[in-house]
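Take this structure, written in structure tokens, and hold onto it; I'll ask about it next.
Every protein chain except one is present and positioned as in the full complex.
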Amino acid sequence: MLKKQDNDLLTQTGPGTPMGELFRRFWLPALLSEEVAEAGGAPVRLQLLSERMLAFRDSNGKLGLIDEFCAHRGVSLWFGRNEEGGIRCPYHGWKYDVQGQCIDVPSEPAESGYCNKIKLKSYPLVEQGGVVWVYMGPPEQQPPLPAYEFSTVPASQSFMTKRLQECNWLQALEGGVDSSHVSFLHRGALNSDPLFKGARGNQYNLNDFSPVFEVVEATGGLYIGARRNAEDDQYYWRITPWVMPCFTMVPPRGDHPVHGHFWVPIDDENCWAWSFDYHPTRELTTAEVDAMKAGNGIHVRYVPGTYRPLQNKENDYLIDRAAQKAGTSYSGVEGIGMQDASLQESMGPIQDRTRENLVSTDNGIIMVRHRLMKAARALAEKGVQPPGRDPQSQQVRSVAIVLRRDLPFKEGAKDALHAEAGKAHTTI
Amino acid sequence: MLKKQDNDLLTQTGPGTPMGELFRRFWLPALLSEEVAEAGGAPVRLQLLSERMLAFRDSNGKLGLIDEFCAHRGVSLWFGRNEEGGIRCPYHGWKYDVQGQCIDVPSEPAESGYCNKIKLKSYPLVEQGGVVWVYMGPPEQQPPLPAYEFSTVPASQSFMTKRLQECNWLQALEGGVDSSHVSFLHRGALNSDPLFKGARGNQYNLNDFSPVFEVVEATGGLYIGARRNAEDDQYYWRITPWVMPCFTMVPPRGDHPVHGHFWVPIDDENCWAWSFDYHPTRELTTAEVDAMKAGNGIHVRYVPGTYRPLQNKENDYLIDRAAQKAGTSYSGVEGIGMQDASLQESMGPIQDRTRENLVSTDNGIIMVRHRLMKAARALAEKGVQPPGRDPQSQQVRSVAIVLRRDLPFKEGAKDALHAEAGKAHTTI
Partner (left out) sequence: MLKKQDNDLLTQTGPGTPMGELFRRFWLPALLSEEVAEAGGAPVRLQLLSERMLAFRDSNGKLGLIDEFCAHRGVSLWFGRNEEGGIRCPYHGWKYDVQGQCIDVPSEPAESGYCNKIKLKSYPLVEQGGVVWVYMGPPEQQPPLPAYEFSTVPASQSFMTKRLQECNWLQALEGGVDSSHVSFLHRGALNSDPLFKGARGNQYNLNDFSPVFEVVEATGGLYIGARRNAEDDQYYWRITPWVMPCFTMVPPRGDHPVHGHFWVPIDDENCWAWSFDYHPTRELTTAEVDAMKAGNGIHVRYVPGTYRPLQNKENDYLIDRAAQKAGTSYSGVEGIGMQDASLQESMGPIQDRTRENLVSTDNGIIMVRHRLMKAARALAEKGVQPPGRDPQSQQVRSVAIVLRRDLPFKEGAKDALHAEAGKAHTTI
């Protein structure tokens, strides 16, 4: 349970808010590379952290992210012409380069130098792992490039999608660090989803409904371990890394690809749920990629022409009460991603955490909130840079492992939790 | 004309408002029995008096109405699994019985007794006359069960529907106690509707546009008598009973079933219009029930899969200007229910009563408001229970009768106004 002011602190990420400033100290996923693939192609409207912006790839192939609106009279540059070396407002021809610098005001004599004085807000972008990343903070505090393993393996080993989630980012993140709901909400999928089924570890999930949580500090966030009973006086551990502010990984299953998420605020009542699958040591198979594209695993199907899920709150997520009753789907909503999203959105645009009742299996959530608040306050009050910005903090792995009961997971899985190129991941 | 604060007092029914408290001293129609017919069936979201709740019938056939949201982390229990003896949240498996008592928290040891401490808000339900009724007030002040005649006759004699009305409850109720609009708005229907036409009394409505109103106090509300001239120095009286807070009956026509309404607030800008038809002494015929199901009489057709009328403000109620011009429909809107709803919704979400101009035929409305305000204030300020909660107050009938001009209706219709099992109703 949170006090109202703490809930506000955690959920508000607009310009000038403490949590908004925290987010603005990280590289964040902004767009799929496919959205701005073509040099000189159509620009893309993008809202993040309550700021409206425009992304485009100029005729030279350079990527830019600038204020959506022309400095002249406020027209949306989404209608702009992506011309030689910049985007041109279609109203009076003002032209901007990828850094927002105005490079032409046709009505003013070139020699006046007028356009040099006009510059739109812009943020640096970098493309890596099929994702266009943005850094929206002070230039002098820009961190090293993203080092999450999914984004550094060869492209053939990795697959990424995004979907609109119609609620505040925090309740989405909290689902990502909550290993205990898997035994309930996703139990049907554990047996049927082509990207989940068949792993030996699934049986532990299905048989033990009271996982015990142990949460351990990591340099950039937390390792959230959930242990369930296994045979021979052992524990089955599922370990979920969280890296500040919004990166989470799902513990692996057999030789399936590993997956995880970013939960990036659009505004305070919507977020982008980013979903990746990758394999540390082999290419994804055609069957796997086809399954992801078809909306299996943590991916979803879309309303055509959008990144809004086809199953959404307007249609009650196409809930199937007969499947729910039969138990083939635990909640009646199809698909792991939409099972999560449907419940998280049902909490309301911003969950009222003054009314919740947390239990021991919520320890991960409690610790995540605690560290976020602490880091946001340290930044706001003392200018302390938040943890999680360095490559090492980001080079983490989720782990599924069976250990002796007397062995703490931090010790038993120590090596497995660290990502290293070419090293097989630890999974069961 | 009302002062703004009086209009606010009458129209606001959320928790803690004086009128909301008044409503919370009565059994109110909550759901049609058909909505929660199946033991273990799908739960139903329900909003009344600005409170969001969930109704379900458990596997043992018991009905429950509880807070819509799980006590744990605020997920809507509408996604819940209706399992053995309770509804289970699909997120982490917390389970609640029909009284909102938490009976399972799988992650906590059963012996901890944790779940005993968790209880959701819940309200008692009772099923009677095809309706599920709710009492949302203090337990110690729960009134006797509903005794309205339509709900106590054999099921074969009674028929009930509900429809969404997109305006405040009061302007809907005010239509229900306003006998004078019948001569105008519904005059086409008096000649054509299978559930209205053919009664001798209709001619009095069609011939006299200036009814004279006499309003008489009843124990639980009012009798609103509207008299029109009849032959031989007589009056044709139509007497509408109103029982606190929102029950009204339409005066009968010939041997047609008698009908009436409840007007129950959803929030301050929407209400449920409940519409019943019953016959005190005989079964409804197949033709009558078919006509009701087809949207005749006071019933309506729906947007498929919902209780929203097919004719609604988005489509201008499918107004037919040619029929209006020809006079076959007075307003051009088809159907008695939608004729009323279209005009009441056109007043805006909450009618601004500071701008109205009431006349003598509005006496019923004026008196209803007066009694509601008086009762709401007496309850709020002195804890006085409102009238209309006892069976006798609810055992009323509407009456259509021709009386000598010198005979007050309260006297001439005295016996007819009282409902009594097996007694024929007084109608013309």
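Letters A and B name the chains as they come in the text, with residue numbers starting at 1 for each one.
Definition applied: a contact is a pair of C-beta atoms (placed from the backbone, for glycine too) under 8 Å apart; a residue touches a chain by one contact, two chains touch by 3 or more.
Every value quoted in this text rests on a predicted model; they were computed, and no experiment measured them.
Within the set B:Ala273, B:Val333 or B:Met367, the residue that contacts the chain not displayed is B:Val333.
Of the listed residues B:Gly61, B:Pro144 or B:Gly348, the one in contact with the hidden chain in the full complex is B:Gly348.
In the complete assembly, the contact with the undisplayed chain comes from B:Leu185, out of B:Leu185, B:Ala273, B:Ile336 or B:Leu403. The omitted chain makes contact with just one of the residues A:Leu32, A:Val75 or A:Leu145: A:Val75. For chain A, the residues in touch with the chain missing from this view are 40-42, 69, 71-76, 78-79, 81, 90-93, 105-109, 114, 118. The chain not shown here touches chain B at positions 174, 180-181, 183-185, 209-211, 319, 321, 324-325, 330-333, 339, 342-344, 346-348, 351-353, 355-362.
In the analysis below, only the chains that are shown with their structure count from here on.
If you lay the C-alpha trace of chain A over that of chain B, the rotation comes to 120 degrees, to the nearest 5. Per-chain CA centroids place chain A at a distance of 48 Å from chain B.
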